[in-house]
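Got a structure for you, written out below as structure tokens; questions coming shortly.
Removed from the display is one protein chain of the complex; every other protein chain stays in position.
Chain lettering (A and B) follows the sequence in which the chains are written, and residue indices restart at 1 in each chain.
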Amino acid sequence: MADTAQPKPMGAHTHDSATRRDFLQIAATAMTGIGAAIAAWPLIDSMNAARDTLAAGAPLDVDVSHLRPGQQIVVLWRSRPIFVVNRTPAELKTLQEQQVTSQLRDPGSETNQQPAYAKNWHRSIKPEYLVLVGICTHLGCIPNFTPEPGALFPAWPGGYFCPCHGSRYDLAGRVFSGVPAPYNLPVPPYNFVSDTVVRIGENPSGTTFDLNSVEQL
Amino acid sequence: MLKPVVALAGLALLALVAAPAAAQEAVPSQSWSFAGPFGTFDRASLQRGFQVYEEVCSHCHSMNLLHYGDLGPNGPGGGIGYTEEEVAAIAAQHQVTDGPNDEGQMYQRPGRPSDAFVRPFPNEKAARAALNGALPPDLSLIIKARADSSPVKDITGGADYVDALLQGFKQPPKGFKMSPNMNYNVYFPGDQIAMPQPLQGNDVKFADGTHATLPQEAHDVATFLSWASEPMMEERKRTGVKVLIFLLALTAVLYAAKRQIWAEIH
Partner (left out) sequence: MNAPATQGQSKLVRWIDHRLPIFTFMQHELHEYPTPRNLSYWWNFGSLSGIMLVIMMVTGIFLAMQYTPNVNLAFDSVERIMRDVNFGWLMRYIHMNGASFFFIVVYIHIFRGLYYGSYKEPRELLWMLGVIILLLMMATAFMGYVLPWGQMSFWGATVITNLFSAIPVIGGDIVAWLWGGFAVGNPTLNRFYSLHYLLPFVILGVVVLHLIALHQHGSNNPLGIDRKGPQDSIPFHPYYTIKDMFGLGVFLIIYCVFIFYLPNALGDTQNYVQANPLQTPPEIVPEWYFLPFYAILRSVPDILFIPAKLAGVLCLFGAIAVLFFLPWLDTSRVRSARFRPIYKWVFWLLVLDVLALGVVGAHRPEGWYIVIGRVATLYYFIHFIVLFPVIGWLERPLPLPTSISAAVTRRSGAGMAGATAPMEKH
């Protein structure tokens, strides 16, 4: 402590040299700080999804020509289960019945859980084909497809039942009131590239929708 | 007094180190558009080279590290200039094994951009069985793996080697004993290579109309393979310019600050 030589007192410098020293030191410190930030960015960015991960998340084509009415298939897109259902006319009728809609928390799909082109009574582009992200909006389990009327209880219209905590959804993915799940099942971006091929992950031309914008995935 | 002597001795040692291993014939140096600190890949050449690979080399050589989508705008380094549609079309030309389907069977389907380049043989043994016991090496990194003719192991060394090799097939000199199923090549270590001459000239019809002479094909496929070995090369060199300019400026400022602060002491 006491054995370092002290630099010459400040008064020995002209005012000019003092400000030049301040400028240099400020410039040196600032540039070093900027350099450190620039050096940190590649490390942080390397944790973002890599090119191959993004490529694997490219849109997925699903051929529904073999999907029978009343049947559901599940495909994986961006690591999430996607339900594709071919709904029967009878099932479509129940979606508009007051007996069903009165039990739903959000029958009109007001909460942002679907693209604009699926904000309708059947929550889809073509009424007979339903496309949903099969992740319960409560805590993320995969709900069971339970389309048979009366399966869970006599008045059950058909829909989904989540085994983890008992949440229920109808055959348009709309959540029932009084269950733990807060929102309707999300609808992903999708587009019919032909009458029988659905492309999951791509919006119809002229529309935009980002799945990450929904309230609860 | 002693230091210059030691320095000279050190330099002499360096010369010993830098001397390359004796080659049968020295690989001639070509000029490459991607050489030097400001080099870039010539996209027309890359596409012609890819065409040569697709139509000739891919029958024996895999490129397992490349995916069809890598050739397009979403590919590393921005690809080789194909559009997304062209890439999808290229991928769809190949049949890819996928599955198992709901019956538990593997099946074939047209390729997608996210698929890796289709392999000519399912495994090493199949390749050797088809090719007299020889195994054509995977070409994804061949340029980097053969870069020894460059003293700094730059990819231009590898490109020189591959370009020369493809044109290096000759008649063996009189009295030279050829092993069975081998071919004489003046640039291959040991002069005998299992690969028969793959290109003679006019092996492909280039989509852009360039004459497909042998030197042209060799040059273009070497360019494509160089890109495949290091698709991020251009971004690396571009970033280097910015980083070095910044560092030079920063070091200059630090030097001035150092002189300033130390002026009080001296």
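What to note about this one:
Criterion: a contact is a pair of C-beta atoms (placed from the backbone, for glycine too) under 8 Å apart; a residue touches a chain by one contact, two chains touch by 3 or more.
Note that the coordinates shown come from a computational prediction; the quantities given were computed from them, not determined experimentally.
The shown chains contacted by the absent chain are A, B, with contact judged over the whole complex. Residue in contact with the omitted chain (choice from B:70, B:115, B:163 or B:220): B:70. Taking the whole complex into account, chain B touches the unshown chain at residues 2-3, 6, 9-10, 13, 16-17, 21, 37, 64-65, 70, 76, 137-138, 140-141, 144-148, 151-154, 158, 189, 229-232, 235-237, 239-240, 243-244, 247-248, 250-251, 254-255, 257-258, 261-262, 265-266. Against the chain not shown here, chain A presents residues 1-5, 7, 28, 32, 42-43, 45-48, 50-53.
The definition used in the following text is that only the chains that are shown with their structure count from here on.
Put simply, the C-alpha centre of chain A and that of chain B have 40 angstrom between them.
Per the touch definition, chain A reaches chain B in the complex via residues 7-8, 17, 20-21, 24-25, 27-28, 31-32, 35, 38, 51-52, 54-56, 58. Those residues of chain B whose C-beta lies close enough to touch chain A in the complex are 67, 69, 74-76, 112-114, 246-247, 249-250, 253-254, 256-257, 260-261, 264-265.
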